[in-house]
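Moving on to chain A:
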Amino acid sequence: MTARLEVRDLSKAFGGVAAVQGVSFDVRDGEILGVIGPNGSGKSTLFNCILGQLLPSAGTVALDGSDVTGLRPSTLNRLGVSRTFQLLQVFPRLTVRENLILAGQEHRGSRLGRLFGARDAGLGPEADRMLEFFRLGALAHEQAGSLSYGQQKLLDAAMAFMSGSRLVLLDEPAGGVNPTMLAGLRDRLAEINRVGATFVVIEHNMEFVMSLCTRLIVLAEGRIIAEGSPAEVRTNAAVIEAYLGH
Partner candidate 1 sequence: MGLKWAFAGLAAAGLWAGTAAAQDIVIPNIIELSGGGATVGAMWKNGSSMAVEEINAAGGILGRKIKLEFVDTASDPGKARAAMQRALDDKPVAVFGPIYSGSVSATLKMTAEAEVPQIMGGEAGPLTAQGSKYIFRTSFGQNVSMPKIANYLRDGIKAKSVAVVFVNNDFGKGGRDAIVKELGARDIKVVADVSTEAGQADFAADVIKVKGANADAVFVYLNEEESARFLREAKKQGLNKPLIGETTLLGQKVIELAGDAANGVKGHVGLTVDAPVPAIQEFGRKYEAKYKSKPDHNGVKGYIAPYMIKAAAEKAGKLDGKAIAAALHGLTITPDKVPGILIEATWDESGEIDRISFLGEVKDGKQVITETLPKLKK
Partner candidate 2 sequence: MRTFLIALALLVVLALVPADLTGLGLPYPGLKRYGTYILTLWLVTAIAAMGVNLIVGYAGQETLAQAAFVGIGAYLTAIAGKHGVPFGISFAASGLLTFVIGIALGFPALRVQKHYLAFVTLAFSVLCWLVFRNETAITGGVMGLRDIERPILFGLKLRNAQTFYWFVLAITAVMTFVLWWIVQSPWGRAFTALRENPLRAESLGVDVRLYTLLAFALGCAYGGMAGSLYAPLVEFIDPSPFALGPSLLFMLMVVIGGSGTFAGPFVGAGVAVLLPEWLRAWETWYLLIYAALVMIMMALFPGGIVGLARVSVRKRQP
(Lines give C-alpha, C1' and ligand atoms only; values in the text may rest on other atoms or scores of the structure.)
Protein backbone atom coordinates (compact mmCIF):
# COMPACT_ATOMS: atom_id res chain seq x y z
CA MET A 1 0.00 0.00 0.00
CA THR A 2 1.33 3.42 -0.94
CA ALA A 3 0.91 6.61 1.05
CA ARG A 4 -1.38 9.19 -0.57
CA LEU A 5 -0.47 11.83 1.93
CA GLU A 6 2.68 12.06 4.01
CA VAL A 7 2.87 14.52 6.88
CA ARG A 8 6.31 14.96 8.41
CA ASP A 9 7.20 16.84 11.59
CA LEU A 10 4.44 19.36 11.10
CA SER A 11 4.34 22.18 13.67
CA LYS A 12 2.26 25.31 14.01
CA ALA A 13 2.58 27.99 16.64
CA PHE A 14 0.38 31.05 17.18
CA GLY A 15 2.50 33.67 18.83
CA GLY A 16 4.12 31.66 21.60
CA VAL A 17 1.47 28.97 21.77
CA ALA A 18 2.24 25.72 19.97
CA ALA A 19 -0.98 24.24 18.58
CA VAL A 20 0.62 21.38 16.64
CA GLN A 21 4.06 20.01 17.50
CA GLY A 22 6.06 17.69 15.28
CA VAL A 23 3.19 15.61 13.97
CA SER A 24 4.04 12.87 11.41
CA PHE A 25 1.71 10.35 9.85
CA ASP A 26 0.78 8.77 6.52
CA VAL A 27 -2.59 8.37 4.90
CA ARG A 28 -2.69 5.14 2.92
CA ASP A 29 -4.56 4.68 -0.28
CA GLY A 30 -8.13 3.53 0.26
CA GLU A 31 -8.31 3.82 4.03
CA ILE A 32 -10.56 5.87 6.24
CA LEU A 33 -8.29 7.46 8.80
CA GLY A 34 -9.91 8.92 11.88
CA VAL A 35 -8.28 11.78 13.78
CA ILE A 36 -9.58 12.10 17.32
CA GLY A 37 -8.57 13.97 20.42
CA PRO A 38 -9.97 16.25 23.09
CA ASN A 39 -11.09 19.78 22.29
CA GLY A 40 -8.14 22.04 21.63
CA SER A 41 -5.81 19.17 20.82
CA GLY A 42 -4.93 20.72 17.48
CA LYS A 43 -7.03 18.66 15.08
CA SER A 44 -8.46 21.52 13.04
CA THR A 45 -5.16 23.40 13.04
CA LEU A 46 -3.54 20.25 11.66
CA PHE A 47 -6.14 20.12 8.89
CA ASN A 48 -5.70 23.78 8.10
CA CYS A 49 -1.95 23.38 7.83
CA ILE A 50 -2.21 20.36 5.57
CA LEU A 51 -4.68 22.16 3.31
CA GLY A 52 -2.87 25.47 3.01
CA GLN A 53 -5.38 27.47 5.00
CA LEU A 54 -2.57 28.19 7.42
CA LEU A 55 1.15 28.24 6.77
CA PRO A 56 2.85 25.59 8.96
CA SER A 57 5.67 26.90 11.15
CA ALA A 58 7.75 23.82 10.29
CA GLY A 59 7.46 20.45 8.61
CA THR A 60 6.35 19.17 5.22
CA VAL A 61 3.27 17.79 3.55
CA ALA A 62 3.57 15.56 0.48
CA LEU A 63 0.81 14.42 -1.83
CA ASP A 64 1.48 11.29 -3.88
CA GLY A 65 5.16 11.77 -3.19
CA SER A 66 5.49 15.42 -4.22
CA ASP A 67 5.90 18.29 -1.78
CA VAL A 68 2.80 20.49 -1.45
CA THR A 69 3.67 22.34 1.77
CA GLY A 70 2.18 25.83 1.85
CA LEU A 71 0.34 25.59 -1.46
CA ARG A 72 -2.93 27.49 -1.50
CA PRO A 73 -6.17 25.59 -0.84
CA SER A 74 -7.45 26.06 -4.37
CA THR A 75 -4.28 24.63 -5.85
CA LEU A 76 -4.44 21.63 -3.53
CA ASN A 77 -8.05 21.12 -4.42
CA ARG A 78 -7.21 21.04 -8.10
CA LEU A 79 -4.50 18.48 -7.28
CA GLY A 80 -7.23 16.25 -5.93
CA VAL A 81 -7.72 17.07 -2.22
CA SER A 82 -11.15 18.09 -0.98
CA ARG A 83 -12.35 19.03 2.44
CA THR A 84 -15.25 20.08 4.55
CA PHE A 85 -15.16 22.47 7.50
CA GLN A 86 -16.11 21.99 11.09
CA LEU A 87 -18.71 24.70 10.86
CA LEU A 88 -21.27 24.48 8.12
CA GLN A 89 -20.02 26.00 4.88
CA VAL A 90 -22.46 26.00 2.00
CA PHE A 91 -23.41 28.98 -0.18
CA PRO A 92 -26.82 29.92 1.18
CA ARG A 93 -27.90 32.11 -1.74
CA LEU A 94 -27.12 29.54 -4.43
CA THR A 95 -29.49 26.64 -5.02
CA VAL A 96 -28.54 23.15 -3.87
CA ARG A 97 -27.76 22.13 -7.44
CA GLU A 98 -25.71 25.29 -8.05
CA ASN A 99 -23.71 24.54 -4.93
CA LEU A 100 -22.79 21.17 -6.34
CA ILE A 101 -21.95 22.51 -9.79
CA LEU A 102 -19.74 25.17 -8.22
CA ALA A 103 -17.96 22.48 -6.25
CA GLY A 104 -17.01 20.70 -9.44
CA GLN A 105 -16.67 23.41 -12.07
CA GLU A 106 -13.09 24.41 -11.43
CA HIS A 107 -12.04 20.88 -12.39
CA ARG A 108 -13.69 21.04 -15.78
CA GLY A 109 -11.94 22.38 -18.86
CA SER A 110 -10.08 25.68 -19.03
CA ARG A 111 -11.13 28.87 -17.30
CA LEU A 112 -11.75 30.58 -20.62
CA GLY A 113 -13.66 27.54 -21.85
CA ARG A 114 -15.94 27.84 -18.86
CA LEU A 115 -16.65 31.46 -19.74
CA PHE A 116 -17.82 30.67 -23.23
CA GLY A 117 -19.07 27.12 -22.71
CA ALA A 118 -22.14 25.59 -21.12
CA ARG A 119 -23.73 27.45 -18.24
CA ASP A 120 -23.48 24.38 -15.99
CA ALA A 121 -19.92 23.60 -17.13
CA GLY A 122 -21.22 20.22 -18.28
CA LEU A 123 -21.78 19.17 -14.69
CA GLY A 124 -25.59 19.02 -14.72
CA PRO A 125 -25.94 15.23 -15.02
CA GLU A 126 -23.26 14.62 -12.44
CA ALA A 127 -24.82 17.07 -10.02
CA ASP A 128 -28.16 15.30 -10.45
CA ARG A 129 -26.53 11.94 -9.78
CA MET A 130 -24.91 13.29 -6.64
CA LEU A 131 -28.25 14.74 -5.51
CA GLU A 132 -29.88 11.35 -5.87
CA PHE A 133 -27.01 9.61 -4.14
CA PHE A 134 -27.28 11.87 -1.10
CA ARG A 135 -31.10 11.79 -1.23
CA LEU A 136 -31.33 15.52 -1.92
CA GLY A 137 -33.01 15.27 -5.32
CA ALA A 138 -36.26 16.84 -4.21
CA LEU A 139 -34.45 19.91 -2.96
CA ALA A 140 -32.35 20.57 -6.07
CA HIS A 141 -33.76 24.02 -6.78
CA GLU A 142 -34.18 25.24 -3.21
CA GLN A 143 -31.78 27.88 -1.92
CA ALA A 144 -29.19 26.08 0.16
CA GLY A 145 -29.81 28.48 3.03
CA SER A 146 -33.41 27.29 3.38
CA LEU A 147 -32.49 23.65 4.06
CA SER A 148 -32.51 22.03 7.49
CA TYR A 149 -29.20 21.76 9.28
CA GLY A 150 -28.87 18.06 8.62
CA GLN A 151 -29.66 18.51 4.93
CA GLN A 152 -27.08 21.27 4.65
CA LYS A 153 -24.54 19.02 6.32
CA LEU A 154 -25.25 16.35 3.68
CA LEU A 155 -24.89 18.93 0.93
CA ASP A 156 -21.65 20.11 2.49
CA ALA A 157 -20.28 16.57 2.34
CA ALA A 158 -21.64 15.98 -1.16
CA MET A 159 -19.82 19.07 -2.42
CA ALA A 160 -16.52 17.58 -1.37
CA PHE A 161 -17.04 14.73 -3.83
CA MET A 162 -18.09 16.75 -6.88
CA SER A 163 -14.55 17.31 -7.99
CA GLY A 164 -13.87 13.57 -8.08
CA SER A 165 -11.14 14.03 -5.49
CA ARG A 166 -9.56 10.81 -4.32
CA LEU A 167 -8.50 12.24 -0.97
CA VAL A 168 -11.14 13.93 1.17
CA LEU A 169 -10.64 15.47 4.58
CA LEU A 170 -13.84 15.72 6.59
CA ASP A 171 -13.90 17.95 9.66
CA GLU A 172 -16.65 16.74 12.00
CA PRO A 173 -19.11 15.52 9.37
CA ALA A 174 -21.45 14.14 12.05
CA GLY A 175 -21.60 17.27 14.23
CA GLY A 176 -25.22 18.25 14.89
CA VAL A 177 -26.73 15.64 12.56
CA ASN A 178 -29.63 13.57 13.94
CA PRO A 179 -29.13 9.80 14.38
CA THR A 180 -31.30 8.70 11.44
CA MET A 181 -29.47 10.94 9.00
CA LEU A 182 -26.19 9.97 10.55
CA ALA A 183 -26.61 6.35 9.58
CA GLY A 184 -27.40 7.44 6.04
CA LEU A 185 -24.32 9.66 5.93
CA ARG A 186 -22.09 6.86 7.20
CA ASP A 187 -23.44 4.47 4.55
CA ARG A 188 -22.87 7.05 1.81
CA LEU A 189 -19.30 7.65 2.92
CA ALA A 190 -18.55 3.97 3.18
CA GLU A 191 -19.96 3.46 -0.30
CA ILE A 192 -17.82 6.21 -1.82
CA ASN A 193 -14.79 4.79 -0.02
CA ARG A 194 -15.45 1.40 -1.63
CA VAL A 195 -15.26 2.89 -5.11
CA GLY A 196 -11.83 4.34 -4.44
CA ALA A 197 -11.79 7.54 -2.32
CA THR A 198 -9.49 7.88 0.68
CA PHE A 199 -10.75 9.74 3.75
CA VAL A 200 -9.37 11.53 6.74
CA VAL A 201 -12.09 12.23 9.29
CA ILE A 202 -12.00 14.42 12.39
CA GLU A 203 -14.87 13.47 14.62
CA HIS A 204 -16.10 13.66 18.20
CA ASN A 205 -18.89 11.13 17.82
CA MET A 206 -17.01 7.99 18.90
CA GLU A 207 -19.64 5.61 17.72
CA PHE A 208 -19.53 7.13 14.24
CA VAL A 209 -15.74 7.04 14.16
CA MET A 210 -15.42 3.51 15.42
CA SER A 211 -17.90 2.15 12.91
CA LEU A 212 -16.55 4.09 9.91
CA CYS A 213 -12.78 4.33 10.26
CA THR A 214 -10.26 1.67 9.49
CA ARG A 215 -7.47 3.31 11.46
CA LEU A 216 -7.21 6.08 14.05
CA ILE A 217 -4.63 8.55 15.25
CA VAL A 218 -5.13 10.34 18.54
CA LEU A 219 -3.93 13.90 19.17
CA ALA A 220 -3.47 15.53 22.53
CA GLU A 221 -1.87 18.92 23.11
CA GLY A 222 -0.65 19.03 19.55
CA ARG A 223 1.12 15.65 19.54
CA ILE A 224 0.18 12.15 18.39
CA ILE A 225 -0.22 10.00 21.47
CA ALA A 226 -1.61 6.85 19.93
CA GLU A 227 -2.17 5.23 16.56
CA GLY A 228 -3.82 2.00 15.48
CA SER A 229 -7.07 0.22 14.73
CA PRO A 230 -10.23 1.39 16.50
CA ALA A 231 -10.05 -1.59 18.84
CA GLU A 232 -6.43 -0.88 19.80
CA VAL A 233 -7.02 2.78 20.41
CA ARG A 234 -10.09 2.13 22.52
CA THR A 235 -7.99 0.26 25.07
CA ASN A 236 -4.88 2.49 24.95
CA ALA A 237 -4.03 3.79 28.40
CA ALA A 238 -2.59 7.10 27.12
CA VAL A 239 -5.79 7.83 25.23
CA ILE A 240 -7.97 7.15 28.23
CA GLU A 241 -5.71 9.39 30.30
CA ALA A 242 -5.89 12.19 27.74
CA TYR A 243 -9.67 12.11 27.58
CA LEU A 244 -10.35 11.63 31.26
CA GLY A 245 -7.51 13.81 32.44
CA HIS A 246 -9.32 16.92 31.23
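Candidate entries met the following condition: all candidates are chains of the complex that A comes from, given by their letters.
Everything that follows uses one rule, which is that a residue touches a chain if its C-beta (ideal position, glycine included) is under 8 Å from a C-beta of that chain, and two chains touch if they have at least 3 such contacts; residues count from 1.
Because the structure is a prediction, the values reported are computed rather than measured.
Of the numbered chains 1 or 2, all belong to the complex, but just one touches chain A: 2.
Residues 51, 53, 72-75, 77-78, 82-83, 85, 89-94, 98, 101-103, 105-107, 111, 114-117, 119-121, 159, 162-163 of chain A are the ones touching candidate 2 in the complex.
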